[in-house]
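Apart from one protein chain that is not included, each protein chain of the complex appears where it belongs.
== chain A ==
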Amino acid sequence: MVHWSAEEKQLIASVWGKVSVEECGAEALARLLIVYPWTQRFFANFGNLSSPTAVIGNPKVQAHGKKVLTSFGEAVKNLDNIKGTYSKLSELHCEKLHVDPENFRLLGDILVIVLASHFGRDFSPACQSAWQKLVGVVAHALARKYH
């Protein structure tokens, strides 16, 4: 089980409390598809992803980004059992979606950058540290059921 200090929990909660899941989710997913274009392979049916503008404006990207970050909220609510929280999703990403777990790490790092751009100086090094740890734990949990 992952150990979270009281400070880490507080830093995670305080950022999460101010996050617009819809906005940040859409932005994080869009950036994933723009910065690492090969990730578009998982979204062949999303329509126009031909340029950064197209990706950002794509309603399916926005909707899916919101879905992904909403799910992330489950980790924030269940810091003491992230493994259990993502057990089913892990199986899904392996068996149905066939997503290389490396992509979870990429998305996690992008989410941290999106948070940094939204919160500026408030996204302190200690804050970043707690969140890098969180995205790492989530990525690990999502990869756990792969076979």
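We take it that a residue touches a chain if its C-beta (ideal position, glycine included) is under 8 Å from a C-beta of that chain, and two chains touch if they have at least 3 such contacts; residues count from 1.
Everything that follows uses one rule, which is that contacts and distances are computed from a predicted model.
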Next on the checklist: Since a chain is absent, check the UniProt entry for it and pick the matching name: "Small ribosomal subunit protein uS11c", "Centromere protein L", "Ubiquitin-like protein ATG12" or "HBAD protein".
Outcome noted: "HBAD protein"
Checklist entry - Looking at A:Ile12, A:Leu79, A:Cys94 or A:Val112, which makes contact with the chain not pictured? => result A:Val112
Item to check | Residue touching the undisplayed chain, where the options are A:Ala30, A:Leu49 or A:Cys94 | outcome: A:Ala30
Next on the checklist: Under the stated touch rule, tell me which residues of chain A contact the chain that is not displayed.
Outcome noted: 30-31, 34-35, 52, 55-56, 109, 112-114, 116-121, 123, 125-126, 128-129, 132-133
